[in-house]
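Notes for the one structure printed next.
Yeah, one chain of the complex is gone here, protein chain that is, but the others are all in their spots.
In this document, chain identifiers A, B, C and D correspond to the written order of the chains, with residue numbering beginning at 1 in each.
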Amino acid sequence: MTLLLQTLVSGLAAGVVYGLIALGFSLVYRTSRVINFAQGDLAVLAAYLAYTLRQLGWPVIVACVVGVLGTGVVAGILERLALRPLYRRPGAVAILCTVGLAIVLEACIRLIWGSLPLSLPSIASTSPWHLGGLAITPLQVSMFVVGLAIAVMVTLLIGRTRSGRAMRGCAQDPEVVVLFGVNVDALYFSSFVIGGLLAGVAGILIIPTLGLTPDIGLNLSVLGFSAAVLGGLGSIWGALAGGVLVGVITNVAAVYVSSSYASGFVYLIMAVILLVRVRGLFGDEIEAVREV
Amino acid sequence: MSAPSSAGSVSGDRIDGRHAIGAESGLVVEGVRVGYPGGPDVLRGVSLSVRPGELVVVLGRNGAGKTTLLRAISGLLPCRSGECRIGTASLRGMRAFRIARRGLAHVPEGRRVIPGMSVADNLRLGAFPIAHRRDVDDTLAEVLELFPSLRRTLSARAGTLSGGQQQMLAIARALMSRPRVLLLDEPLTGLAPVIQDDVMATLSRLRADERTILLVEQNAARSLAIADRGVVLVEGEVGLEGAASTLATDPRVKEGYLGIRPEDNQPNSS
Amino acid sequence: MTPDTSGLGVRRSWPHDLRLLWFVIGTVAVTVLAPVIVTGPNLLTFDLAVIYAIAAIGLNVIFGLGGLLSVAQAAVMAVGAYAVVLTLNRFHIAVLLALAIACVLGAVTSGLTGLIAIRIRSHYFILASVALAEGVVLVITNETKLTGGSNGVGFDGLPTVFGLDPSDPAQFVLIGVPLAGLVWYLAACLRESRLGVALHAVRSDDYLALASAIPASRCRLWATVIGGAFGGLAGGLLALLDGYIGPQSFGLTTAVLLLLMVVFGGASSNGGTVVAAIVLTALTQGLLTATKVGDLVYGVAIVLLLVFASGGLAGLARGAFEWGRRRGHRSKTGQST
Amino acid sequence: MTQGALSIDGLSVHFGGLQALRGVSAEITPGSVHGLLGPNGSGKTTLLNAVCGFVRSTGRVCLDGVSLTRAPAYVRARSGLLRTFQSPKLVPDLTVEELLRVGEHPRGFRPWWLVTALPLRDSRARKSGQQRALATLDLLGLDGSLLAVPIRDLSQGVLKMVDIARALMADPKVLLLDEPSSGMSEAEIARLRGHILELARRGTTLLLVEHNLPLVRAVCDRVTVLNLGEQLTSGPTADVLTRPEVVEAFLGVGADGSVPNAVQEQPGGGP
Partner (left out) sequence: GCGSSGSGTSASGSSSPIIVGLVQPYSGAESYYGKYADNAWTMAMAKYGSKIKGHPIKLVKGDSKCDPATAVSVAHKILAQKPVAIEAPDCSGDTLAMLPITTAKKVPLVSENLAPDITTKGSKYVWRVQASDAATNKLFAKYIVDQGHKSIGVINDTTSYGVANAATLVSGLAKSAVKPDVEATYDIAATDYSGQILKVKQANVEAAYFEGYDLQEGNLVKQARSLGLTMPIYGPTTASDGTFLKAAGDAAEGVVFATSFLPDWSSTATTFAKDWQDQFGYPPNMDSVGMYQAAVVTIKALQKAGPSATADDVNRAIKGLTVSGLPEGAVSFTSTGDLAHPLVMAGTWQGGATKLVKILAKPE
């Protein structure tokens, strides 16, 4: 029983962070229909920026916040330079371009910071509190709290507001929303920036436990993407739920099913969920409409 | 059959652009040439104007360029030459969303409701330029008065509505921003006769409210019945224009420009 | 308006019998000339390009024609590659027979994505295909007894095809190029066949297809099966050329590379795909010895190509021109269409 | 030709809690034009969707006495039941010719021998397909040069015509037309009327959803009026259009002629 609880706790904490990355995916998707596979590398970038600022002697929190903001800026720049010309091309083009951006980001990080792993201090301690056999670290708690807080903020920011509506409209018919005075370019831009910020926060939270190397971005992207799809692309709470689900299933599968096939098991479950709910758990928002 | 552009003037009151109207929210289109990327000019120098409180109807056969004209006015397509103005302000080079924020609303061809959003959200999206929630709610109530059948479907996704219901939504949505200038592209498409009457009545009322209305319609008789003036587009040029009453009885409208003759079966394509 | 079909389907073409002749002449010419013109390690690169071209043409059937953005093609190649190595090691059958088995198994694996696609669409399908791809790699990595795990496997004895040694880059040309020519020809025929035409509709809109008496899901399934057969063949050839295979070669990186080939080729144009396969293979292979900036160059190249040439390699110049014009127009015009 | 008897029996459709169609029945004799009228949202399109198998329904659909009730949509189309769309399916990257060729082979779609016969195909099939496409465009009075135009370049009205052409490519026994006249200019409507009558004369059975009353009056033998998913009434055209319940629900007061819903005084008939 404690084992199960322990499994759930660690799955939950990691899951919330995946959820944040997924949230970035969803946000970008719900505005532009682009799946931004550079999300994971933006998370890594934030951690590296924070690392450098730490080396310069900045306080942890300040370094982290500035690192995250810097990542937002980079996300914005990438959107303007590389993605803006692509929105009107077939969907795969923009998606592949984000993959290209991910490769560029990783390569740049490698050139700037080298490929040797660095260590980024986490914002909270990783030595566990013991609660009756259950080990919970302050970091896990802070992951959970920060993750939820940010999800709430994002929901408030775009869930029910004018710009939230404009974003959803924009994803489905960008040409028509401009007729109502929506600045589509600005919307794309800000969704990428917010996506970058979210990825940055996720990076700052989770990378201390993964180790800071240039290459973990792809893995984070795949996890975040899976979570976003599972929760239903474009859905805010879906992203978070998807993240938690991915985190928990991975852990449960490794403990109770087979460690070597744990990730395969996760994919299997995802496939089954998708077969039952073809647009993910909460994802009927954008696409489920009559087609004739 | 090609229409000489000079031969068209019926009533003699050919619009001389800027001098014709003084009011601030009149719409002036002056010699615009417009085409699609990489293609030839679709509009080859079109001029027209609509005063506030006036309803002008644009007629023309399929592919004449009516939709293209409206898209050019609302900034969806760049003008290759010529310009559009609202009042005295030139729209040249202005991006579509800014034009919309200046008080222009466009009911696009083919409805274009946002399928995944609820009807209510679609309507609120139409009110995007209006910042105050209270104002939006008020407008919403008014618009729903005009289309009572939408009220029942407020929470349904727009994409599940029937074609006609979506058309109503598209019109209602454009009204949500309380536009000064209203462009409508075949708003009667797919509407049941009763509703068509309602829409026409609504347009008359809006005109009385000093709005500037440019209506594109295929149904000449019906639209000329309520319009002040009419313009017939022929292959991207103004073929005929004049007072609605004059046009309604002008045989050239039907035979020459709208092509309503059974043996005239060479439609204008590409 | 010019009838620019932008690489889609029924375009002006030669009569088929003539076209077959051209394909044969082209194939023979390339087979003979390639080893003369291309030399040294570049010949290996050429061979790899031939293999990737086959896989990419297969993916082109799935994505370009069928509209399914699949990242499972690399895994399909893996199935083909392991099929060839394992069958040849276990049963002493002809290499061509092993390649045929690779085609069949590749088709079956890829067909699974087609089955998934009956229900799961658009971006959700990407995840489903990621799942399948990861599943294949996972099985290969973990079923060590069968597949050698991450050690990979090689041939117990050197296989030969009609006395040719496929692991020799020069001799491989004689095997690979004719097969690639055949695949290209089949894909070209497919495009104009009923299935090809049907796939136009299916890719665009299910209901349009159904209303035109086209069984949409079944067509999609066929597209994945046919594309998968090509992918399996490519995998088998890769095994023959390298003489050694490991699961790492068939991961997402390869899948993305294949997709890039299709997209740069100008989705659904086979000729473009082949050119893109050659260019991208040369790029990646060339960068293997540029150890410092290889990744950076690769990434930047991808982004630049996508921004400027996503309409196909031929459209590179046009893309650059339009981009410049857009920049120029930005201040003057409204929303571009 | 006496094929094409369509019988619809007790069709019901619901979407979640919404009953969009409630036991609608109709018998349509071969070679006749049957009108389907009703206010917006009354279920006309849904009826077409149910008949052609796009939405799940209860009730029966028979073509020439053969039940299609359980057949999937493409099988229904293959047996000669073709339709057009209220808003034509946009397939922006196809040309008109490609779209028409999509509609070309409804009977006997056999991937298997197709695959085996692949390399043996010659250009003759393509040529004949092109000929057919040209002929069909011509039949609808469209210009042959249209073949090479990408769908995205078409204006809305022409697009509707092309959609009808696509359905005609398949030699339909029964043709379901969903508001064909909407978005068409009056010239095209006049021509459309001729085509509908001509098709009917040649034995095609038509089910026509329309809001354009003059067109309905000119071509329909019988009409069925739907309201809120239920069959309000059904009968000979002239008769039904004057019934008070129809006037109230659908036409609006004074609809019979006094509101010029379309140009009234058109010369009747077509070719």
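One rule holds in what follows: a contact is a pair of C-beta atoms (placed from the backbone, for glycine too) under 8 Å apart; a residue touches a chain by one contact, two chains touch by 3 or more.
Computed from a prediction, not measured in an experiment: that's the story for all the values here.
Colleague: In the complete assembly, which of A:A22, A:A262 or A:V278 touches the absent chain?
Modeller: Of these options, the touching residue for the absent chain is A:A262.
Colleague: Sort through C:G149, C:P178 or C:G271 and give me the one touching the missing partner chain.
Modeller: C:G149
Colleague: Please identify, in ascending order, the residues of subunit A that touch the omitted chain?
Modeller: 3, 6-7, 10-11, 14, 107, 110, 114-119, 126-128, 130, 133-135, 137, 139, 209-211, 213-216, 218-220, 247, 250-255, 259-260, 262-263
Colleague: Which subunit C residues touch the hidden chain?
Modeller: 40-42, 44-45, 48, 138, 141-142, 144, 149-152, 154, 169, 238, 242-246, 248-249, 282, 285-292, 294-295
Going forward, only the chains that are shown with their structure count from here on.
Colleague: Per the definition at the top, count C-beta pairs in contact and tell me whether A-B or A-C has more.
Modeller: Counting C-beta pairs in contact for A-B and A-C gives the edge to A-C.
Colleague: So what's the Cα centroid distance for subunit A and subunit C, whole Å?
Modeller: One centre to the other, that is 30 Å.
Colleague: Indicate the residues of subunit C shared as contacts by at least two other chains.
Modeller: Only 1, 205, 207, 334-337 qualify.
Colleague: Please list all residues of subunit A that touch 2 or more other chains.
Modeller: 175, 178, 184, 287, 290, 292
Colleague: What residues on subunit A touch subunit C, complex-wise?
Modeller: Residues in contact with subunit C: 29, 35, 82, 85-86, 88-93, 95-97, 99-108, 110-111, 175, 178, 184, 218, 222, 225-226, 229-230, 233, 260-261, 263-264, 267-268, 270-271, 274-275, 278-280, 287, 291-292.
Colleague: For the complex, give me every residue of subunit C touching subunit A.
Modeller: 63, 69, 116, 119-124, 126-128, 130-131, 134-135, 138-139, 141-142, 205-207, 252, 256, 259-260, 263, 267, 292-293, 295-296, 298-300, 302-303, 306-307, 310-311, 323, 326, 334-337
Colleague: Give the list of subunit B residues in touch with subunit A in this complex.
Modeller: Per the touch definition, subunit B meets subunit A at residues 74-76, 95-98, 100-101, 105-106, 108, 112, 114-117, 121-122, 124-129, 131, 157-160, 173-174, 177.
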